[in-house]
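Note that one protein chain of the assembly has been removed; the remaining protein chains are unaltered in position.
A, B and C are the chain letters, set down in written order, and residue numbers restart from 1 in every chain.
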Amino acid sequence: MKVLALLGSTRKNGNSEFLAKKIVDGTDHTVVSLADLHIEPIEDLRHSEGGFSPVDDDYEQLVQLMEEHDVLLFATPLYWYGMSGPMKNFFDRWSQYLRDERFNLKEELTKKKAYVVITGGSSAKIKALPLVQQFNYIFEFVNMEFADYMIGAGVKPGEIENDVAALEKAKRWNALFK
Amino acid sequence: MKVLALLGSTRKNGNSEFLAKKIVDGTDHTVVSLADLHIEPIEDLRHSEGGFSPVDDDYEQLVQLMEEHDVLLFATPLYWYGMSGPMKNFFDRWSQYLRDERFNLKEELTKKKAYVVITGGSSAKIKALPLVQQFNYIFEFVNMEFADYMIGAGVKPGEIENDVAALEKAKRWNALFK
Amino acid sequence: MKVLALLGSTRKNGNSEFLAKKIVDGTDHTVVSLADLHIEPIEDLRHSEGGFSPVDDDYEQLVQLMEEHDVLLFATPLYWYGMSGPMKNFFDRWSQYLRDERFNLKEELTKKKAYVVITGGSSAKIKALPLVQQFNYIFEFVNMEFADYMIGAGVKPGEIENDVAALEKAKRWNALFK
Partner (left out) sequence: MKVLALLGSTRKNGNSEFLAKKIVDGTDHTVVSLADLHIEPIEDLRHSEGGFSPVDDDYEQLVQLMEEHDVLLFATPLYWYGMSGPMKNFFDRWSQYLRDERFNLKEELTKKKAYVVITGGSSAKIKALPLVQQFNYIFEFVNMEFADYMIGAGVKPGEIENDVAALEKAKRWNALFK
């Protein structure tokens, strides 16, 4: 099983990255930090005459990566009770590439399994729930299985290492992906 | 009452913009389309030694605008069951400017009233609810009153003009702001 | 269009009842106050050998009423951030009657339209959202259209008469049902 970990954090070595790396450790995987790529926001041209225009950024390599992996692992810190801005721009651009006939994204996504890692403060196990629900609607829309999620406790770097439940869950997912 | 309408759409003359303009019509107001500005994603340096660094983009003029108005009207289409990427980047940057001593944003936000306009397809009145909950957590965090919200039905340009309930609500808000 | 209004309140002449009566006024309708009926909690025998047993209470007349009407209007005050206990017992018993071959409830529900009225304090427009989501899942499960909902502001008797938005919405629904 090939795992693509998409990191939403804008900080290096943060808590969501820590969990993501535990989860993919020793598996056949690719890790991409979205903040390291150039990803433009969507320009919503769904209802314009010519439709979407080509965009000169790094998005197309992400489309290829998604197509080549079996599991999509979305790891984001809870920023203002949602996914990070760079991850949001990543999803927004699906609107464009689901319609782009040079790719097969729409069909391919239906074969993937989605896993979600969210990290935040102690209130995140409640206040991240709208985000979990949003992810659920996203995956439902593209008909991709939402296999599981976890909400880890960690704000300052390293705090996540005290969240036994999150670490155990990471270990279980890791075993599954091996 | 001075109203600042912040538009999240990446399309001109869309449904959320239509409602926002009805709401502010004839009031003392400013309309800003976030997609027209250069807004960088947050670089999360909360836990770095030197803290945040200055960013060379258009954000500081937004901070000033927020401080100068009494009502903040957030208008966004439902993109992937959340606010648009540009609006998310806008909120993420609050983390930086709430700590920036050149401004008084943290204190000022507590005096504002927040209103939210979301537009989407017919399922939005259910599937936008996690986004409403997210807005609520955001406003709670900065101790700003979440005065009201509406979820309008409109995807293709102009569709919103058939949503009688949304138009009525826009009229009531408009009367309030005058 | 025949409207069945099911009232969940355990108080006479409360705010949710007030709205429900505005909504059905002048339509072909039946109003039932669930608290006036004898409705036992479900005894969950889905996985028992003999299945469910007959229950000696008033539930079967509710099954007949549901079958005979086109619109089901559920009106409940927000009690502890959910529907009232009597209304919850009402739904729980669906588990029994959806399987009861003397009735045609499962098939019939798919033809109805559901409308929901919730009333509560000023925080209800946010804190009733989990209940709206629960209603949505309920109606999805039985494949019944969730046509619309409203969250009115009113705790003490009569307060709802100040909620202009709720009254307007009630009027629109009323026109629809006539």
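Quick note on the criterion: a residue touches a chain if its C-beta (ideal position, glycine included) is under 8 Å from a C-beta of that chain, and two chains touch if they have at least 3 such contacts.
Note that the coordinates shown come from a computational prediction; the quantities given were computed from them, not determined experimentally.
S.K.: Let's see if you follow the contact definition: name the visible chains touching the chain that is missing.
M.R.: Hidden chain, whole complex, touched shown chains: A, C.
S.K.: Please identify, in ascending order, the residues of chain C that touch the omitted chain?
M.R.: Interface residues of chain C facing the absent chain: 9-11, 14, 35, 41-45, 47, 77, 79-86, 88-89, 91-92, 94-95, 127, 129-131, 133-134, 137-138, 141, 155-157.
S.K.: Take the complete complex as the reference. Which residues in chain A touch the chain that isn't displayed?
M.R.: Per the touch rule, chain A residues meeting the hidden chain are 125-126, 129, 132-133, 136, 146, 148-149, 164-165, 168-169, 172.
In the analysis below, only the chains that are shown with their structure count from here on.
S.K.: Taking touching chains as linked, do they make an open path (line), a single closed cycle (ring), a hub with spokes (star), an all-linked set (complete), or other?
M.R.: It is a line, because the chains touch in a row without closing up.
S.K.: What is the distance, in whole Å, between the centres of chain B and chain C, each centre taken as the mean of its C-alpha atoms?
M.R.: 35
S.K.: By the touch rule stated above, which residues of chain A touch at least two different other chains?
M.R.: Residues 133 of chain A each touch two or more of the other chains.
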